[in-house]
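Let me begin by presenting the structure, written as structure tokens, before commenting on it.
Every protein chain of the complex appears in place save one, which is left out.
Up next, chain A:
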Amino acid sequence: MNDALDVAVRLVVVFVVFLVLPLVVGQTEHKVMAHMQGRLGPMYAGGFHGWAQLVADGVKFAQKEDIVPAAADRRIFQLAPAVALLPYLLVLVVIPIGPSEGAVGQVVDAGIFFVLAVMGVGVLGSLMAGWASANKFSLLGGLRTAAQLLAYELPMLLAAASVAMAAGTVSLPGILNAFHWWWLPWQIVGALVFFVAGLAELQRPPFDMPVADSEIIFGAYTEYTGLRFALFLLAEYAGIVVLCGLTTVLFLGGWHGPWGADGLGWVWTLLKTAVLAFVVIWLRVSYPRLREDQLQKLAWTTLIPLALAQIALTGIVKVAIS
């Protein structure tokens, strides 16, 4: 009975985190972007600096009419948002935020493997949406999404493999147990590759060619409205949380910090994740959109060679010190 209760509590916590953190990131994005551009951002909803803006947005989305175009492939069109959203929920359960047994939803031995495999499924949602909409812009957006995934999944995989080599395990808590501070300079190239590739998989600016609003409206999501559109947006922000959390765990040492790793380890994890999320927003404000061919070129001619070099470096250092 105790076991069942334990599992239930874990599931509820993971689910609440999954619903709350993306909204926090979204609201932060509103405010940070606004201030970087010399505006105020939302100020009215909720009274204090527009803190309830996203709640208000949610209420609006929930009461909007749900339109499925007559030409669309109805079932696939309606299912796509769920396929895009749920993988991020599943990934969240294996990310450890503290050293103790209670600070992770569920330890999965094949951690990195599981995470990379499940995250790849999310893109299927965009592909389904793009194809099922029966809209030329959506189709173009969907194809661009697929091409982007193909190009950036590989550097991400190679960078993650480098960490697995350094730690000698693919389990996420296992990697953090093996972590030392000098891994930071040692794995810095892999960290950059992983983070950039992750941004591209989430289709965040400057890698937002698949949803480029000035040329293909909103890519695969053009025909969506109401609740289903909201789920796609939630998937994007949940993706930011997951990517920042993973980068923290794999490359920045997770719960390790200059002090207090035992009791306050989870604070370090959350702090690092928050800083990375801020960087994600900062990049959106700072960089212009990459053209489609520039996108592909960056992945194949820069990130993949860098990731291969990182693997070679990791291998040499690891064998030299053991």
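Convention: a contact is a pair of C-beta atoms (placed from the backbone, for glycine too) under 8 Å apart; a residue touches a chain by one contact, two chains touch by 3 or more; residues count from 1.
To be clear about the criterion, contacts and distances are computed from a predicted model.
Chemist: Just to verify: the chain that's not displayed, which of "Probable glycine dehydrogenase (decarboxylating) subunit 1", "Quinol oxidase subunit 1", "NADH-quinone oxidoreductase subunit A" or "Molybdopterin synthase sulfur carrier subunit" does UniProt list as its protein name?
Modeler: "NADH-quinone oxidoreductase subunit A"
Chemist: Which one touches the absent chain: A:Ala56, A:Ala134 or A:Leu192?
Modeler: With A:Ala56, A:Ala134 or A:Leu192 as choices, the missing chain is touched by A:Ala134.
Chemist: Identify the residues of chain A touching the omitted chain, counting contacts across the whole complex.
Modeler: Where chain A meets the chain not shown: residues 7, 10-11, 14-15, 62-72, 78, 81-82, 85-86, 89-90, 93-94, 105-109, 112-114, 133-140, 143, 146-147, 150-151, 153-154, 157-158, 161, 164-165, 168-170, 217, 222-223, 226-227, 231, 293, 296-297, 300-301, 304-305, 308, 311-312, 315-316, 318-319, 322.
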